[in-house]
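One protein chain omitted, others in place.
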Amino acid sequence: MADIPATTEPAAEAFGGRRARGGGQSTVRYLATKLGGGAISLALVAVLGFFLFRAMPGNPVRSVIEGRGSASYEEIKRIKAEWKMDEPLWTQFVDYMGDLLRGDLGTSIKYRAPVAELIGERFWWTILLTGTALLLAVALGLLLGSRAAWRHGSRFDRWSTGTALVLWSVPTFWLGLIMLVVFSVGLDLFPTAGMTTPGGVSGGWFAELLDVLHHLALPAITMTAVIYAQYLMVMRSSLLEEMNADYLTTARAKGLRDNLVRRRHAVPNALLPTITIIFLHMGLVVSGAVTVEKVFSWQGLGLLTYEAIGVPDYPLLQGTLIVLAAAVIVMNLLADVIYRFVDPRVRSA
Amino acid sequence: MVRVVATGKQGRKRSRRGPAIGVVAAALGMAMLPAVAVPDVAPVAKAEQPQGKVLRVAVTQDIKKLNPFQGTSLVDTQVGRLMYEFLVIPNATDSTPEGALAESWTPSQDGKTWTFKMRKGVQWSDGQPITAKDVEFTYNQIMTNPGAKDANEVAVASFESVKATDPETVEIRTKFVNVAVIGSVGEIPIVPEHVWRDKVAGIKDFKNEQTPVVGSGPYVLSGVESGRSVTLKANDKFWRGRPKVDTLQMVKYENTEAASQALIKGDADLVYNLTPAQYRTLEKTSGIKASAGRNRRFTEIIMHTGAKKADGSTWGTGNPVLADVEFRKALDHAVNRKTLIEKVFGGYAEEATQLIPPVYPDWTFKLSDDKKRNFDIGKANSILDAAGYRKGDGGARLDKQGKPITLRLLSRNDRAEQAQMAEYVKEWFGQLGVTVDHKSIASSQLNDDTTSGNFDLSFSGWSVGPDPDNMLGQQLCKLVGTELGDTNICNPEYDRLFAQQQAELNKDKRKETVQRMQQMLYDNVSAIMLSYDKLLEAYRSDRFTTFVTQPQNGGIINNQSGYWGYYGATPVGETPPAGAPKAAEQTNSDSDSSGLGTGGWAAIIIGAVVVLGGLGLLGARRKRVSADDRE
Amino acid sequence: MSQPLLEFRDVSVHYRARAADTTAEEIHAVRGVSLSLAAGEKLGLAGESGCGKSTLAMSVLRLLPKSARLEGEILLDGEDISTMSWGRLRAVRWAAGSVVFQGAMNALNPVHRIGDQIAEPIRLHGSLGSSPSTSAVDRRVAELLEQVELPVERARAYPHELSGGQKQRVMIAMALACEPKLIIADEPTTALDVVVQAQVLDLMTRLVEERGIGLVMISHDLAVLASTCERLAVMYQGELVEQGESAAVIARPEHAHTKALAAAFPTVGDPVYRYAPATSSPLGLPEAPSTSDDEPAEPLLRTEDLRVTFGGTHAVAGVDLSVAPGEIVALVGQSGSGKTTLARAVLGLQRPTSGSVYFEGERVPRSASGLKAYRRQVQLVLQDPTSALNPRHSVYEAVAEGLRIHKVPGDEREHVAAALEAAELRPADRYMSVLPHELSGGQRQRVVIAGALALEPRLLVADEPVASLDASVRGEILALLLRLRARLGLAALVITHDLGLAWNIADRVAVMFRGELVEVGAVDSVLRSPSHSYTQSLLDALPSASVLGR
Partner (left out) sequence: MTTNQSPRNSPRAVAWTRRRAALGKVWREFAANKSGLFGLAALVVIVLVAVTVPLWLDREVLSVTRATGEILAPPAGDFWLGTDHAGRSVLALTLWGARISLLVGISAAILSVAIGTIVGMLSAHFRGWTAAVLMRVTDFFLVLPALVLAIVLSTMLERGVGTIILAIGVTSWPSTARLVRAQTLTIETRPYIERAHALGGGHMHVLSKHVLPAVLPLVLANTTLAVGSAIISESTLAFLGLGDASTVSWGGMLKSALDTGAVTAGAWWYLLPPGFAIVLIVLAFTLCGRALETVLNPNLRER
């Protein structure tokens, strides 16, 4: 008899114990699996990129001799040889993969500069634009979304949801153009294009900073306006999903004020699925910025890719594809990590 | 991937503080951005606006490579011209060669050796003298160093050797008699040997962006923001005299709309490649002067004429009807150039008939009225009927095999006017019973399709250099079906004449040959010539009074085959630089803005947004959910 | 009589239900209930699902949804809840009366540590002064955890790290936090195993008694209430139909519904209930079969050293079990004992790690095609008929599904009608076009059984066939199983945690513990004189009112 009470809840005790001990290890293993998956995806991206872009029409040699009256056979041959375009495809592929493994992304045909360097230059500008837009969109979306859900059916809910949906339905480039016409040309509040005043501004780092922010404002607001609806909707529906949760009744039974019930109990739970979706979107937004970059002449990664397609600049395209894909993969990984960090259930599972 | 991240960090370190600061700052300042940045920053940036002596040019083409051995795009070569002086340069008046670093040049008796006498006392921007050795160095690099060939290999193709016989004399020997040598040296910027000597090995990867860059042109490079902008400073040592503009900036805009808006707003001073609609608006905007410059450019429709490749093989999938010159004539008759020029180019173009545009009057031929093919659908139809192309059921024109004729027409998607013209052409050819299948595609794809011959008709266009040799050379038999060449047409007689004009030292005799060659092309309908497009430009007339155009009378400011436009730019209150040719009287008047002001724009858009937003909200009304357990 | 702690005076609750077609209609969840509870008294509130007992309980703290309208007076310590201001109500909540919610799993916030959740009302209601120090609160939380017999370190745990019983203990600790005069326990042990259920009930009763706290306990299980509460109140369709001393209500139920409730929970060991589940069906019950302890010569189904392992966990650890033709075997054990896994392995839904299953002496194949034939012979009846039926399929389709899969020859409609008749859904035509949600729980379970019968199987594997059904229906389904066995010679392997069920219908019982069968034998001998201590502990845990004759 004596041993029975201790074993009355075999499953929970046994699993609980194992979980507590093995938790960390399983997280590591889980992340390792995810990392492995990401690495496979990235490798596939590299392979696909190589063949996909070469299947595109267009001839990069044209780009090298572009703008010139004529070229000679010898010249074309030389250029082809220089970019290894005269070798069989598989030799090129093996060379490319070899270089890639050594960390060499090759040299851009169009710019005649190392691809890594070109991407490095543009990468941070894109991060600045998309990062700002994302942060604004997430902040706005979460704030409005949680309030809309809590008072769902109210006038606030209808207004905020309606506005978000209308903005979501606007083609980004069109909105950008209108913003440009109204706020830059019409009201003369922002510069028309670029990321900094050409040639720089005097007045030290603070002036430089203001200059960047000044250029950043319109494109960032345009992007924010279009994408924040997604976060609002996600937050709204996650919170709605939590609205009938039993623990909220518990919280109310404890005598908590409505505000506290929302802030302390409902929102933290609703945030969990939202965070995942936010991070999953983040990676995608980077490549989705191309139209904004084009309208506002923001020389980011999207524009670099778009322009490389016209050549087609194989090494540059391969490089940007890998970086854009890596951005998504990293963000997905982050989503997993953060989800595990904030949700105690997943953390130890 | 590991490397990418690493270089990314490097990139951040090396680049100007901008992005790095920005990333941090954005995080901090985000919340206040809309509130603070708008009112506070605007005046700061305003204060930074250059005062008078800065010329900001809005460019819409890519800024790619500033190494003069490699840069080939329009902007790259433009910047090259500003940085490095040439031996000779096409003059502003009519683009004939004029001495620059070379004072004079003479051909030898056999026509194979050219001797150039260097101008004395000319200095690089670092004070070193410019000598014949620099010329020898530059040319020899292009001829012998594979990494230095990209930009100007063609220009030196006929050169056998280049030697500096003494510091003031350069001798160029050619493989055969070639009168185009003078034109060729007008394309090659001379670089300082003392700077470039130790760059020779890695010349391929040398970016030439570490300022100050030693140069000899009117401006020297002083700053580069990769792909975004190039800043140049006036060269005090320029032999014609310092330009009046202190700083010249080329700023990249992604489209001409943004560029025009920048001009209106005052963010840019000079804009080009405008559309007719933009031009008309800018023309009427106060503080802006618009100029429609006669350009050295033509637009045409090339055809797959069925000519065989040099090795005798056929290529591609062109419709065989195009091999019939009568058929081509009929098509040519069916194009109303007047309408195209009026509707698509807004009247800012001239009808085209030949390869060499009228800005080079020396080389153009006079087309007799009886030979000229005018727009006449009826005539086109009767030519086709006569040539045995019957009309089938439903009016479709049938080929000799009795199948309805469909022609593929390619246009570049980065040239709006081509897509527009295509719509007209499609309808006109439709009146002949010929179906046109129009595709607007990327230029690289178009090049690929035309090179491999998978097309019937394709828009094309060229900027023609001052010497006709280059343009005429594009029509040779050996270029059919290659990545080179223009019309893919083959006529042995034409090829013979080409060689003849190349060796003709007498300019008048050469003219005659060149004109005959062009007549041949016209009679053979080598292409459907459409228009000589004007370059539509506009500048802030409240900041700059004059620019020197090329040709001097009604020519262009940008895209010149010289540096006259930027060199001759004169800020308000200044006199033109001493060495610049006189600017011609500008014909365009400066009047007040009419049109819908930006205020009106803003009002309309805001109104519309409000209305639509209201609609959306109305729609977004959601039913109240009753089972709400909230307190 | 002193003032009662809690008094309901003619309380009614209406819900404004908004159906899909937007026609508003009122649902009367509670109708004119008057009831009172003295300080320190324990009252059991019984009734089937949907009878309004939870609504009544929640109305005490006005925790009803917005759509609910409350009439009458609810006096808590003399103060009318229904007219209180929000501020006053918030102050009263938890401080005067607290709640132990049903299903502690969901009632605890998954992202907060349980210590914080216990501390929350302490800080809020200032039971330790207006701004208690962290250490004072921590001490109080530790004290509470000790009282509910949980290790103090568990304060740092998250709800999901606790077992069901532990979570319910946390809920109790939380309910005690502000030392209220009243605790409302809403089905506090429903989701728990018998043994844990007994422990939690013991604990709660003891703590409440020690502190003189009034307790309203809600349950559908009369036996549970009778074993803990002094008084019982029975609700039926929103009305209070009977109340009185527990023993009296159980022994002499007056209202028909109370009788049904009382009968639904058989007393294990009482021969009256042997082969006699409570049923009011006119078909009656078949004769009790003659039973013997001997293993039959040729079992219908036999497992041989069956093992199922999930990544190191032995869910089924070498089980030898047999079912004879026409025999009903009950497989008894707690949740997590591996009984469901065993059932799935028997059905071929779970591939065993080792060992094998023999049907009529032949080894059951593991390939999909081989299994298909076997599955005509052995059919499954699931615990929750609501989810076991595709909500989009009509009764006809649900029953015909197996016929179509196996392409059974003959008229489909006749087969379906026969199966429905066999499951006592009569007339069959009336049910064919009906969707599951239009049926009651018991009818749904009959449809599931009909779907199984359509294929004319030899053996039914029933996984907790009545666990999700209301007490009054339970007996009917069990009676059906008995009649089917009598009429069709259908054997059954019934998986259950409920010893009463085994006593009601099974011939033999197999007790499973940690993946192994610890005791197998005839029901009469095993449940009357268990030989294994685990079987004994299961019997001990039964509410006292339902165990006799030992």
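Order of writing sets the labels: A, B and C. Residues in every chain begin at 1.
Here is the rule we go by: contacts are C-beta pairs under 8 Å (C-beta built on N, C-alpha and C of every residue); 3 or more make two chains touch, one makes a residue touch a chain.
Predicted, not measured: the structure shown is a model, and the values here were computed from it.
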Inset, instruction - Write out, one label after another, the shown chains that touch the chain missing from the document. - result: A, B, C
Legend entry - Residue in contact with the excluded chain [from C:Asn390, C:Ser440 or C:Ser531]: C:Asn390
Inset, instruction - With the full complex in mind, choose from B:Asp205, B:Asp362, B:Asp414 or B:Glu512 the residue touching the hidden chain. - result: B:Asp414
Legend entry - In chain A, positions touching the absent partner: 37, 40-42, 44-45, 48, 52-53, 55-58, 162, 165-166, 168-174, 177-178, 180-181, 237, 240-241, 243-244, 283-284, 286-288, 290-291, 294, 302, 305-306, 309, 320-321, 324-325, 328-329, 332
Legend entry - Those residues of chain C which, in the complete complex, touch the missing chain: 20-22, 347, 349, 368, 371-372, 375-376, 379-380, 382-384, 387-390, 392-394, 396-397, 400-402, 405-406, 411-413, 429, 432-433, 435, 448, 451, 455
Inset, instruction - May I ask you to list the residues on chain B that touch the chain which is not drawn? - result: 255-257, 260-261, 264, 274-282, 339, 343, 346, 411, 413-414, 416, 419-420, 422-424, 426-428, 437-442, 445, 595-597, 600-601, 604-605, 608, 612, 615-616, 618-623, 625, 627
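Just so we're on the same page, only the chains that are shown with their structure count from here on.
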Legend entry - Separation of mean Cα positions, chain C and chain A [Å, integer]: 48
Inset, instruction - Could you please state the distance in Å, as a whole number, between where the Cα atoms of chain A are centred and where those of chain B are centred? - result: 36
Legend entry - Multi-chain contact residues (two or more partners), chain B: 628-631
Inset, instruction - Within their complex, state which residues of chain C touch chain A. - result: 61, 63, 89-95, 98-99, 101, 103, 106-112, 120-121, 124-125, 158, 160-166, 193, 195-196, 199, 313, 334-337, 514, 533-534, 536-537
Legend entry - Contacting residues of chain A [partner chain B, same complex]: 42, 56-73, 75-76, 78-79, 82, 102-105, 107, 110-114, 116-125, 127-128, 131-132, 135-136, 139, 150, 152-153, 157-159, 161-163, 165-166, 169, 177-178, 180-182, 184-203, 205, 207-214, 216-217, 220-221, 243-244, 248-249, 252, 258, 293-297, 299, 303-304, 307, 309-312, 319, 322-323, 326
Legend entry - Parts of chain B lying in touch with chain A, wherever the complex brings them together: 1-4, 6-12, 15-23, 25-27, 29-31, 33-34, 37-38, 40-42, 44-45, 48, 54, 56, 62, 64-65, 67, 70, 72-74, 76-77, 146, 149-151, 153-154, 157, 204-205, 207, 223, 225-229, 231, 247, 249, 251-255, 257-259, 261-262, 264-265, 267, 414, 441-445, 447-449, 451, 462, 465, 470-471, 473-474, 482-485, 598-599, 601-602, 605-606, 612-613, 615-625, 628-631
